[in-house]
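For this view, one protein chain was removed and the others were kept in their places.
In order of appearance the chains are A and B, and numbering begins at 1 in each one.
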Amino acid sequence: MRPLKNTLLLALALLVAGTVRAAGELNIFGWSEYIPQKVLDGFTKETGITVNLETYASNEELLSKLLAGGNSYDLIQPSDYAAEALIRAHLLEPLDPARLPNRKNLDPAFLHRPHDPDDRYTVPYMSGTVGIVVNTDRVKEPIHGYRDVFQPKYRNRIVVLNDNREMVSWALDTLGRPINRITPEALAAARPVLARWISLVKVFDSDSPKTALLNGDVDLGIVWSGEAAILWRENHKFQYVIPAEGAHQFLDVLAIPANAAHRDAALQFMNYILRPEVSVLISDVFPYTNPNAAARKLLTPEQLANPASYPPHPGRLESFRDIGRAAEGIDRLMTDLKSAR
Amino acid sequence: MHGESGTDEAALAAAAGTKDRAAVRHGTRPSLAARLLLAPAVAWLTIFVIAPTAILLVYSFCDRDELGRVVFRFTLDNYRRVFDPVYVRIFVRSIWYAALSTALCVVIGFPVAYCIGRARGTVRQRLLLLVMIPFWTSFLIRTYAWITILKEEGLLNSLLHPWLAAPLDLLYTPTAVMIGLVYAYLPFMILPIYGSVEKLDGSLIEAAHDLGAGPLRVFSSVVIPLTLPGIAAGTLLVFVPAIGMFAVTDLLGGARVPLIGNVIQNQFLQARDWPFGAALGVVFLVLFAVAYWVLQRRAREEMP
Partner (left out) sequence: MRQRPTFRLRWPNGLGVLRWFLNGWTALVFVFLYLPIGVLVVYSFNRSRLNLQWAGFTLEWYRSLVENTPLLRAAQNSIVIAIVSTVLSVVLGTLSAWLLHRYRFRNQGTIQTLAAIPMVMPEILMGISLLIFFAALGLGLGFTTVIIGHVTFCFPFVLVAVQARLRGLDPAMEEAALDLGATPARAFWLVILPWLRPAILAGALMAFTLSWDELIVTFFTTSAASATLPIRIFGMAKIGLNPMLNALSAVIVVATAAIVLFSAYVRRLARD
């Protein structure tokens, strides 16, 4: 048995060794499917640097794998609040502005954001919002905000993100409270609102909330704008509304972890992504809001008309800040309410 | 080696005969060779089960920082929280879901395992593979196929349409979760039962018939008792993983009712609270280990 195992392990070691190239390497840990293959191939073709892309499906997956250790990534792709937490813990490498001349292409609205006020650690990648999708074939009344969605007559016709912090922030917005100040008192105030809302929801889904909407199992949704944009592209009956009470705007960024081995390649990649003709390739696959002003000029009128990607009336948008340990209170509250159903 | 065995060796064997027989009786003290052969498995368990579990145990008594990193400061808070009624209730519900799906798997799977086990040799192996092949697609893809079947305007409702006043509301209900659970775990019930049925002696069934037992009687007093080890193994393989399951409730249940698997998952992938997640896991493992150990012990004592 031992020799057999050793032989197999040896064979595997050879297999792994065969795939690793010595020079010009870039290890990216990014959202799955968020960086189009075309972009990666173009970069390799131009620079000769091999890109190894490993993927995750949520900020917390990224953080847990990063924090558990035993890995070395050159480039990661957190959302703003996750980047803020990493900056605070000194886990990101400061960027050399001289190496990122293409940063000039960015829309100033996406610079100097609260997670990284001096843009020392991060470069914006894509942005989006969380808002309401209305199937206008089924819902005839106007929907402006959370209050209009969570009505008894829409019981079991609603899908929302399966994300506890998101839902709590909608309740706080409805109560006119700041969404980043999670105190026991704020949670106590949100509790009755959330209890009522949860009883009306049919599906909680963060991965693909569009499925329930497309299938016709629900008529209203509070979802990522990217999901809403795909729905609108499929059928214009799915309208996107930024909630009047206030909406969460997120910004996904690129950053270099403090222990990165190939910082030079990572900076090259960041600058490459900031080229308008490259950035536009991302918009083609992923219909979020492109923070690259120069790239936006290259979009088709159809892409620009998508109300989920480029909302005509943005309303009151807010960023999530890192709330640290307050997440525990949110988890306890939501678990309690959900299991009381 | 056999060819060389002369009279000396035969005599020796005859003399040692009684000793050899004693060695065959099960439950004897292991020889050095047996102990060496078991060593890799024991080493594997020690390194890759005990060590990670020990890490969890340590974490469960720790605090954490703002980022969610574990801070080595002793606390019992995590355990205090585990025994909060909210989590106890979720735990009980998870066990109930797992028990129900296990029972359904036995009822649905046993006849299938029996049929396959009694089939002719070549057919038998092919049927066994055919039970497993659907599970070589991705879990996610299969589950989305179930959504296509169960949704309000889905396959099932359009097939049943002529006989129904209103479409069945199945998707995102506990019924859909149960369908998903049975579907996911059925092969893990069928396969071990098959292993027991296959060795069933056909003449016993005929003998029971000769004695005038009806088909149900034959089943309940001959077939079931003789295949009980298989049923027990299947129950273990279905019930135990089903308690900690989370993906089916998310996808087919609409994540409306949390189970213990979802709660543990959330501690790592939403709340960034590893110590509490670890504490939930430790309690879960300890409860299981105690129950299992007691059952094992009792089973061994019952053996002659």
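One rule holds in what follows: contacts are C-beta pairs under 8 Å (C-beta built on N, C-alpha and C of every residue); 3 or more make two chains touch, one makes a residue touch a chain.
Everything numeric here is computed off the predicted structure, so don't read it as measured data.
Asks: In the complete assembly, which of B:L76, B:V92 or B:M132 touches the absent chain?
Replies: Within the whole complex, the residue contacting the unshown chain is B:M132.
Asks: Per the definition of touch given earlier, which of B:L76, B:V92 or B:L140 contacts the omitted chain?
Replies: With B:L76, B:V92 or B:L140 as choices, the missing chain is touched by B:L140.
Asks: Need a quick check: the contact residues on chain B for the chain that isn't drawn.
Replies: These residues of chain B touch the chain that is not shown: 2, 5, 13, 17, 20-21, 23-31, 33-35, 37-38, 40-42, 44-45, 48-53, 55-56, 108-109, 111-112, 114-116, 122, 125-126, 128-142, 144-146, 148-149, 155, 183, 186-188, 191-192, 194-196, 198-199, 209-210, 214-215, 218-219, 226, 229-230, 232-233, 236-237, 240-241, 243-244, 246, 261, 264-265, 268-269, 274, 277-278, 281, 284-285, 288-289, 292-293, 296-297, 300.
Asks: Applying the definition given at the start, please give the residues of chain A touching the unseen chain.
Replies: 1, 4-5, 8-9, 12-13, 15-16, 19-20, 27-28, 31-33, 37, 52-57, 61, 64-65, 68-71, 207-208, 210-211, 214-215, 226, 230, 234, 285-286
One rule holds for everything that comes next: only the chains that are shown with their structure count from here on.
Asks: Could you work out how far the Cα centre of chain A sits from that of chain B, in whole Å?
Replies: Those two chain centres are 36 Å apart.
Asks: Give the list of chain B residues in touch with chain A in this complex.
Replies: 37, 40, 64-69, 81, 84, 86-87, 89-90, 93, 144, 147, 151-154, 171-172, 250-251, 254-258, 263, 266-274, 276
Asks: For the complex, give me every residue of chain A touching chain B.
Replies: So the residues of chain A touching chain B come out as 1-2, 5, 58, 60-61, 63-64, 67, 85-86, 88-89, 91, 159, 162-165, 201-205, 211-212, 215-217, 322, 324-325, 327-328, 330-332, 335-336, 338-339, 341.
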